[in-house]
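Remarks on the structure that follows.
With one protein chain withheld, the remaining protein chains of the complex are depicted in position.
By written order: A, B and C. Residues from 1 in each chain.
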Amino acid sequence: MKRKLRMGMVGGGQGAFIGAVHRAAANLDGQIELVAGAFSSDPARSKASGKELYIAPDRCYASYQEMAKAEAALPEDQRIDFVSIVTPNHTHFDVSKTFLQAGFNVICDKPMTFDLAQAKKMRSIVKKSGKVFALTHNYTGYPMVKEARDLVSKGKLGKILKIVVEYPQGWLLSALEKEDQKQAAWRTDPKRAGASCCIGDIGTHAENLARYITGLKITEMCADFTTFVPGRLLEDDGNILVHYDNGARGILYASQISGGDENNLNIRIYGEKASLEWHQEEPNDLIVKYADKPRQTLRRGNDYLSKAAKDNTRLPAGHPEAFIEAFANIYMAAAKAIDCEVHGKKMPKVLDFPNVEDGIEGMAFIETAVRSAKGKAKWTKFVKA
Amino acid sequence: MKRKLRMGMVGGGQGAFIGAVHRAAANLDGQIELVAGAFSSDPARSKASGKELYIAPDRCYASYQEMAKAEAALPEDQRIDFVSIVTPNHTHFDVSKTFLQAGFNVICDKPMTFDLAQAKKMRSIVKKSGKVFALTHNYTGYPMVKEARDLVSKGKLGKILKIVVEYPQGWLLSALEKEDQKQAAWRTDPKRAGASCCIGDIGTHAENLARYITGLKITEMCADFTTFVPGRLLEDDGNILVHYDNGARGILYASQISGGDENNLNIRIYGEKASLEWHQEEPNDLIVKYADKPRQTLRRGNDYLSKAAKDNTRLPAGHPEAFIEAFANIYMAAAKAIDCEVHGKKMPKVLDFPNVEDGIEGMAFIETAVRSAKGKAKWTKFVKA
Amino acid sequence: MKRKLRMGMVGGGQGAFIGAVHRAAANLDGQIELVAGAFSSDPARSKASGKELYIAPDRCYASYQEMAKAEAALPEDQRIDFVSIVTPNHTHFDVSKTFLQAGFNVICDKPMTFDLAQAKKMRSIVKKSGKVFALTHNYTGYPMVKEARDLVSKGKLGKILKIVVEYPQGWLLSALEKEDQKQAAWRTDPKRAGASCCIGDIGTHAENLARYITGLKITEMCADFTTFVPGRLLEDDGNILVHYDNGARGILYASQISGGDENNLNIRIYGEKASLEWHQEEPNDLIVKYADKPRQTLRRGNDYLSKAAKDNTRLPAGHPEAFIEAFANIYMAAAKAIDCEVHGKKMPKVLDFPNVEDGIEGMAFIETAVRSAKGKAKWTKFVKA
Partner (left out) sequence: MKRKLRMGMVGGGQGAFIGAVHRAAANLDGQIELVAGAFSSDPARSKASGKELYIAPDRCYASYQEMAKAEAALPEDQRIDFVSIVTPNHTHFDVSKTFLQAGFNVICDKPMTFDLAQAKKMRSIVKKSGKVFALTHNYTGYPMVKEARDLVSKGKLGKILKIVVEYPQGWLLSALEKEDQKQAAWRTDPKRAGASCCIGDIGTHAENLARYITGLKITEMCADFTTFVPGRLLEDDGNILVHYDNGARGILYASQISGGDENNLNIRIYGEKASLEWHQEEPNDLIVKYADKPRQTLRRGNDYLSKAAKDNTRLPAGHPEAFIEAFANIYMAAAKAIDCEVHGKKMPKVLDFPNVEDGIEGMAFIETAVRSAKGKAKWTKFVKA
């Protein structure tokens, strides 16, 4: 890239969590500079947040609509190249739409939209805009996840038979939403989070991770949702039996009431020839298991890894990388595409970041799970068309 | 005990696996001596096996029927005090019945019987006999499993919300039963194993483990069975959604096609106040997790553990104990009861070994799972009455 | 800080390793911008490197001397606030001196100087300059290392009895220096690395880590150095017996020929009341061991941790942080001091970053070890005066 990309941000003001993560991910490699933002729906808070981030006051906007308009009116060599959207779920669609239609590339937090219908509309909007749209399913940014995908795609596991992907957290074990905890409040509110809390917030990461590594698609599922915390309006625990399109079987579960678990995303994939497991909380290792050979631990940063793993690594082996770097890998992959779009260059052959199609898959997954879980868990076809 | 108990064995001849485990468990503490056996349905093989085990030739019997009769005819100070039954599933009932009715105590391998109907008959037979009947759900013999149970019973976890118990193995990933591997042959044969392979053989251990620790009972389940290996007659993979009687939710799964997994039984129990996890392949540790305190690792052999854990431990901390010792704990608990029965002493207050009721629960679990899985997985009430 | 700090860099051009780490650490929090550099002693390479980093061409200097002079001549609102020095060891002193005397704050990679004599001169120069001088002993930036220090300082371990700190790497097992590998070449060259390779490069991190956590000082040591790779001029393995000033005993070892080990820095500290261990390759956990209580695992990101640990954490528990974040913690602590220096504000009460005194300790450690190891390992007093 011949210059740093200019980034704007919607959401992520003081007290937010994921906005700071996006900024760190954007900062890490020194290829992107944050120059504008509508950091809060409260104009004063937006200004104050922007000031802390060293944004010029005239580019701290009172609303995203104002921001899109004002930025579009700036000269080409000043205006933002893309916007990062880090607001609650229910606004993703409108904000994305506004910026795409104003001619900006978009990096949007997941889940992509409020519901599947919106997701499909998003596809048309993206297509029509010709802009880059990236979705931050950040766990696929980990180099050892890319290694896992490479192993599967090269047939090292043989035919996949079974996938067990689990994502237990414990932070919603108590009714934090009643204590005015912002993160808990919107995630448990159907008006802002959508039809699902636990599966929508983290189950969708599990789905995306399994699909990213294996390429398999869910054909049907049987989802058992429970709301353990009294008064909560959405499920805080979901256990799902899954059938995949190649005949593989699976278990996918997510939980927010698994006390003492932090962000315990784990995946195990069993194939006819080999199996693998990866643990998000120890992300530098990928374990490969064989029926008749010693178990292997592949470690990030080594020469024996695939190009995909190595291209997404910054530090030598033994110097651990973690969550921010994985997130930054999504940003850098999107940035390369955005750079091409902005400067009219040819897109890279491989676009290794989650896109609008992943967003549709994710929304279809959530809606299918919600339908399956309604009343009593029952087998439900995965429909996205 | 004032003398060693005298044990007989049915099954467990040359080439068998579990018979050797039972003998090692019986040997370990020097309280039991093996003095008789019908080690094979092939009389010559039975003799040869007995010889290797230093059994007097006249007590190596050609059949279990002959053995029961002959032993019963021996003077009281010579005949066996109990029999260990380590034959394939379909024979457990007849052998147990024969020995119970001949006046012998019984230690029987799991699953208890071929089906639930037999299991219920077994209850009557045991009751009528007045003899001790122990079932070797050996994983409940581990001291740290007893510690887990103690923590739950003392309310340290609060109300249990969720149980995830998994038991993946990989040894049946290929069609071993066609290569004349004895263990594989009978386990995959509906005539000898019963209505289930994977869930019957190991899923039932998972069920027993969860129930032993928590005391919770399954009310209904939705079981997804798959037979991955072509030509196999029973399932080699089973994934089950579970509802418990206190409102807890669970996932229970077992697999024999999870390549590279060995005997990977794991349990995680989540409560309102704390959670715990235990891993059979690293059995000396019990992990206790809290929302607001450091994670704890309780290690076998330490003074801070419960009486139950300490009473079932032989070595100081750091000198690891494992599978055989856990199995021996079942044997020793049963032996104490048998010793009382034999010498007309008062039974101990706590009988901490699996019994005929556990066998009925196990068979009901298997049958419910099989019913649930038939056709397409569907919610099925747990029925044992 | 009311504006981003402006950073310059000396060294760290194309092909270098540690320069990129410093830049990522500086970038991460969006508080620092890189605006100038003398990235290589080769002027063309310096320019090319600067271009890749989006530095204005007129601030890509041909030498550090030119840079210091030119930057000092810039108006106050343009010139750099500090310089990061990431050149080989033998130049640290001259470059630091030049910038300190030109009125700039300095962040310097370790070891601080070529030898102890230089280190002591550096102290005078720093003192005289009134500028901030930070040394990147980055491992002390890890939050769980800060937690360890906090536990020790609060007396939770009681009197420290024993310290085992080890730092095995395997990357110099073959004679990489003969294959023109830049990192290997200068580290094994006494003219650039100084009197020690392994102990100087990584043993000094081990020393710093132990001292940071415990506050104990070495009184004497017995160091056994070996050069395993033929033709190598400096030691590639060093094993040291250590005596500390409170009577504690220790083992400190470092190795670069421990094949298959990556960056395996580990420390165990044993006290009268409790013990702890920390592993750099799994940095989010701190293990605390008691004689009579369950082992604890303290995990980064939790509320129960000390202020020092929490202040140096960016992400919630379970979202792992790693090497770059720890490095960035050193940068942010130094940046806060630099910001005060630049804007004439009062220095923060706690300056939690390694400084010139740590540099002197480090150089004295290296020289003592080299003296001890000369000929045959012998007990040698730690002298730094």
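One rule holds in what follows: a residue touches a chain if its C-beta (ideal position, glycine included) is under 8 Å from a C-beta of that chain, and two chains touch if they have at least 3 such contacts.
The structure presented is a predicted model; accordingly, all values stated were derived computationally and were not measured.
Contact with the undisplayed chain is limited, among C:Phe82, C:Tyr270, C:Tyr331 or C:Phe365, to C:Tyr270.
Which of C:Met1, C:Ala48 or C:Leu161 touches the hidden chain is settled by the complete complex: it is C:Leu161. For the options B:Lys69, B:His319 or B:Lys374, the residue in contact with the chain missing from this view is B:His319.
Of the listed residues C:Ser255, C:Ser306 or C:Asn355, the one in contact with the hidden chain in the full complex is C:Ser255.
Taking the whole complex into account, chain B touches the unshown chain at residues 3-4, 17, 20-21, 23-24, 27-30, 34, 53-54, 169, 171, 261-264, 280-284, 299, 301, 314-325. Residue-level contact of chain A with the missing chain is found at 288, 292-299, 302-304. Mapped onto chain C, the footprint of the missing chain covers residues 161-162, 164, 166, 168, 170, 173-174, 222, 224, 226, 228, 237, 239, 241, 249-251, 253, 255, 257-261, 268, 270-275, 288-291, 295, 376-379.
We take it that only the chains that are shown with their structure count from here on.
When every chain is reduced to the mean of its CA atoms, the largest separation from chain C belongs to B.
Taking each chain's centre as the mean of its C-alpha atoms, chain B lies 56 Å from chain C. Chain A and chain C, compared by their mean Cα positions, are separated by 35 Å.
For chain B, the set of residues touching two or more other chains reads 288, 295.
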